[in-house]
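Before I ask anything, let me first share the structure, which is written out below as structure tokens.
Only one protein chain is missing; all other protein chains are in place.
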Amino acid sequence: MSLLEARNLEKQFGGLKAISGLSFSVPENIIFSVIGPNGAGKTTLFNMLTSIYKPTSGSIFYKGNNITGMPPHKVAGLGITRTFQNLQVFLNMTALENVKVGCHMHSNSGLISAALRLPSVMKEEHRVRKMAMEVLEFCGLGDIADMPASALPYGILKKLEIARALAAQPDLLLMDEPAAGLNDTETMELCDLIVQICQSGITIILVEHNMSLVMEISHHVLVLNYGKLLAQGSPYEIQHNSKVISAYLGGE
Amino acid sequence: MKRLAGYYCFAIATLMLPLLFPDSYYVTVVGVTVCTNIVLAVSLNLLMGYAGQISLGHAAFFGLGAYSSAVLTIKYGMNPWLAMTAGVIAVTVLSYVLSRPILRLKGHYLAMATLGLGIIVHIFFVQADQFTGGPDGISGLPVLSILGYPIDSDLKWYWTFAIFMLASVLFSLNIAHSRSGRALAAVHGSEIAAQMLGVDTAKVKSHVFVFSAVLACITGSLFAHQQDFVSPESFSFFFSIELVTMVVLGGLGSTFGAVIGAILLSLLPEVLLVFEDFEVMIFGAILMVIMIFLPQGLFVAMEETFFRLLKRKSQGSADVTS
Partner (left out) sequence: MDQLLQFLISGLTVGSIYALVALGFSIIYNASDVVNFAQGEFVMIGAMSAIFLLKGGLPYPLAALCGISITVLVGLALDKLAIEPAKNATVVTTIIITIGASIFLRGVALLIWGKEIYGLPPFTGDKPITIGTATILPQNIWVMVGTAAAVLAVKYFFDKTIMGKAIMACSFNKKAAFLVGINVKQMLLISYGLSAALGASAGILIAPITFMSYGSGVMLGLKGFCAAILGGMGSSMGAVVGGLLLGLIETVGAGFISSGYKDAIAFFVIMLVLFIRPSGILGKAESDRV
């Protein structure tokens, strides 16, 4: 059974159709890449899958449930989370605190019990700290835990955003251009990290411009052009698809 | 222990003051005002500093607390504690109902809506004179007693306010390092990212709005009993602005920043008394100058400088030993 299924998705902004007639399904436990030229509608698609935008028409099914138009935090509650193209790290916190926010759904103390610092809160804090440290170490960020996020370099922040998403223990992780702005070494590390995340049982949908990265790690690639599905298949099939080649090179 | 070291020093200082100067006007009269303003500033800081939601109408909830106590005890002869509870319930309901539509707004729109709320409540205090006594206010509240011990002297009021204030400061410090505090800071940092991690941002904002309103409301009730008099003047738009100034002056987002801001701004009129007519002008000038040159606030700026010096010093000594 597929984990996520999009049926006939469409999104209009004013007169502009950013996405139209898009259907696809994402099987469990693979790396599913979405590629396409700039403006093809990749980020719009992500925003619909995470309910930041409501589709103009069409529907999204996750584990067999219709999640179209559900509030974003509820979608997250079902096990979908994401990283962002332009970083959305909480710069007003330390790295560790960022990841602790990722643990939000796996803890439950409220405002009043926190104000009174009840023993249950202390226990929870302890547990959350341990959870967050484990995730940071998994991502190789253990030694910057107590640094303020605002003082960290771009490459580290990109990783931190992934760590924060992992702390939410998702089943489906959407990554929006994780390699953008990284140097070669950082990209290699990222590549390993994504493969490791997938091996730990998390399905990944990846939007990325770095083609060698996409072709190396993806199991399935979907190509968008002007908001429409151009082609999909294995990396090999996509690399040899004449429509894809002409869309990218601008030929006829 | 280390987390609260600053707090314990502050608590000891607060409780020592009346023992050192039991009859001082500055302790028993100014001290109570300072404590009142600290609680209000700390509660506003939860909303503004932690969650990043500006409010230009915080005085409204302070006023609603004060008037519920005054009106219910004087006009309806209600027991003071019952009146206070009624006020808390009313403010809880009101702030909860208003929180969702108000906190959906951002930036200038949020500023306008909270400002509007403050002004409407203030006009209500002035105009509903059959209840509130109009612009002249009402006086003659019954004495508040705790477990049969009446609070009937200035010094006892100081103790009451000091303990209430210290509890509020502790609450605020506790919240910072908790799931709720982090959710608030996440809302401040990036609302969309917070939602993607499962934080129900509308609920989080609504809860902190109610919590901060209720703290202000209780402060208002105590204030009414202590002053033995309430009038609309204490709850005007200008007082809301003054509260925002306290929070920003000390440093947005820092509990002790709010405490320091409240202390400074409460003492300012005592200092400016000498200048009389210049008071308004100097107040405005201070506000502008601090915001232009130290937008992160006095306390936070001091803290940063202190840690920078500390770091340089430790680096210096490390160089010597190596």
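Going in written order, the chains are labelled A and B, and every chain counts its residues from 1.
Here is the rule we go by: contacts are C-beta pairs under 8 Å (C-beta built on N, C-alpha and C of every residue); 3 or more make two chains touch, one makes a residue touch a chain.
In this text, all values refer to a predicted model and were calculated from it rather than measured experimentally.
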Listed residues B:Val30, B:Ala90, B:Ile119 or B:Ala202, member touching the removed chain: B:Ile119
Candidate in contact with the missing chain, chosen from B:Ala202, B:Leu287 or B:Met302: B:Leu287
Touching residues on chain B - with respect to the absent chain: 48, 54, 101-102, 104-105, 107-109, 111-113, 115-117, 119-120, 123-124, 126-127, 191-192, 237, 241, 244-245, 248, 252, 277-288, 291-293, 295
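The rule is short, and it goes like this: only the chains that are shown with their structure count from here on.
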In the complex with chain B, residue positions of chain A that touch it: 50, 52, 71-73, 76-77, 81-82, 84, 88-93, 97, 100-102, 104-105, 107-112, 114-117, 121, 124-125, 128, 164-165, 167-168
Chain A-facing residues of chain B, complex: 171-172, 174-175, 177-183, 185-186, 188-190, 192-201, 207-208, 211, 253
